[in-house]
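As you look at this complex, bear in mind that one protein chain is not there, while each of the others sits in place.
Just so it is clear, A and B label the chains in written order, and each chain counts residues from 1 on its own.
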Amino acid sequence: MFLRRLLKNKMGLIGAGVILANILVALLAPYIATHDPLKIDITNQGALPSEENLFGTDEYGRDIFSRVIYGTRISLYISVLSVLVAATLGIILGSTAGYYGGWADNLIMRVVDAIMSFPAILLAIGIMAVLGGHIYNVVLALGFVYIPWFARVVRGSVLSIKEKEYIEASLAMGGNDLTVLFRHILPNCMAPVIVQATAALAYAILAESALSFLGLGAPPPAPSWGNILSDARNFMLDNALMTIFPGVAITLAVLGFNLLGDALRDLLDPRLK
Amino acid sequence: MRPDPPVLSLEGLKTFFKTEAGLAKAVNGVSFSLKKGETLGVVGESGCGKSVTALSVLRLVAHPGRIVSGRIMFRGEDLLKLPLERMRQIRGDGISMIFQEPMISLNPAFTIGDQLIEALRVHRRISRSEARDRAVEMLRRVDLPAPEKRIRDYPHHLSGGMRQRVMIAESMLLNPDVLLADEPTTALDVTVQAQVLDVMYRLTQERGTAILLITHNLGIVAESAQRVVVMYAGRVVEEGLVENIFEQAGHPYTRGLLSSIPLPGRGQGGTGEPLVELPGIVPSLFNLPSGCSFWPRCREKRRICEEDEPPLKTLGQDHRVWCWLDD
Partner (left out) sequence: METILSVRDLKKYFPVKAGLFRRSREVVKAVDGLSFDLRRGETLSLVGESGCGKSTVARLILRLIEPTQGRIMFEGRDITSFSRRAMRPLRPALQIIFQDPYSSLNPRLTVKDIIGEGLRRYQRLEAEQLRERILEIMEKVGLRPEHYQRHPHEFSGGQRQRIGVARSIVLNPKLVVADEPLSALDVSIQAQVLNLLAKLKKELGLSYLFISHDLSVVEYISDRIAVMYLGRIVELAPSDELYARPIHPYTQALFSAAPLPLVGRKKSRIILKGDVPSPLAPPPGCRFHTRCVHRQAVCSESSPPLEELEPGRWVACHFPLGDGRA
């Protein structure tokens, strides 16, 4: 029944389709890419798109098409992992704050507020500057920066679900705090968390690109979309096309997650009333 | 003796809701009339269409609901054919309405005085101070203590019973011919309910206002109404004088409803006779049974009930039933 409604939502389908395409590209990268994304060829710098190099080459002669294809892997990898980190920590913090209330709630939410008071990108930049460039550091940085989103959403859900009579019913049936939290409260919080996750995924892709563009993301020569964009900046006047390809890739991925997220929000919320 | 013409008359009213899940036939051919000065109880359980019927009278049914057919005669005109501007004049003036939750009908951002005065001045050209006087007077008539002070209160300063009385005051300010009361006491405690019903009854008696009293509570109907309309799944199943309905109910649904209510003296700690219950549940408005909507729950059903809509049968003076059974 849920699937039927999803299928009726055109925007959601488009979003889901785009994401699916991204996932497939990431998985099948070795078969889709025409060249080795890291192979340098000085003789073929800055070439325009041709049959040989579908998107042209960059300043090191590397095939941009292959780089963009492999870049999908990095973007998805980083965004999914960092959202997982953020969601897990956010759920733990948010549910503790919401369920126990009192000083725990105050303490946790003030910490969360503190994190939120920094613009996400600046905070990520700061963390990366300290940790140094490495894929896992990007995951940690972004994972940290998005914790507040999940913590707040989960706390809100927990607060409202806590008051429901089926929670009292479980307590009256001898349930303890852990049972109530894991069996009754958290499963019912998942809808807003999922919606929040799709938004976070979109932002994470953008953030990763921004970090790489600034040289603080996945270290070169990794073909992350941000790196490709950064490299292309030097050539913008001669060959503007070089910037467009990674830009379009980023845009499509972000759009895909946003559309799917919107559709999920509409589908999940009223049903779970 | 020529009978008085009815002050409000519904003929074949149909209001449907077109949603993603299908077409809900909320009001499916409802006809009845309200006599001048009488209290007509409209009784039924959830989903029977009684609230939508009242909203249809004032053409307040919101999208995706639409009145698809029928006539609503008031002061010689069909309300469904009037231009909206005329309809707005009638709302509050000729026909007014009170709802179940006074907290929703009263604007929390304005004092009750402001709201009453506004209600008056929208319909009548009078000065603010005269409107204020009339408002205070009406608050006094609904037994609100110290009305001159109360008029400056905000709705949240008042209790539920008081708010409902303010609503009654507001609805009676312009001496309407008809008052539509949609579950006016359902959200109130029993003792407060008695107060509010008392006020409603007194005021309308004084001014000759007819009341359409919508409720699921048969007790209130028995004690406050002269005539009753019983609704089920969007249709009227029985109509008549209160004595007829309660003492000689003709429709199996009405009988089932009445036997579902425990009367004092039959209890014996729950070990006495079980209540004669109505089996099953109210049908979905998206998927009404064929023929008579009640047949799936009717112990006396016959083949024809599943096939054709039941005809009108007159059981006595001012007692009508829509049923295939002979009595």
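Assorted remarks:
In this section, a residue touches a chain if its C-beta (ideal position, glycine included) is under 8 Å from a C-beta of that chain, and two chains touch if they have at least 3 such contacts.
As the structure is a computational prediction, the values presented were derived from the model and not from experiment.
Across A:35, A:152 or A:184, the single residue that touches the chain missing here is A:184. When the whole complex is considered, the residue among B:24, B:211 or B:257 that touches the unshown chain is B:257. Here one chain is not drawn; of A:42, A:173 or A:237, the residue touching it is A:173. When the missing chain is restored to the complex, the residue among B:83, B:108 or B:274 that touches it is B:274.
The chain that is not drawn here is touched, among residues B:198, B:300 or B:318, by B:198.
Contact between subunit B and the unshown chain involves residues 45-46, 159-162, 189-195, 198, 216-224, 242-243, 246-247, 256-271, 274-279, 281-282.
Listed for subunit A, the residues touching the missing chain in the whole complex are 106, 164-166, 168-176, 183-184, 187-188, 272.
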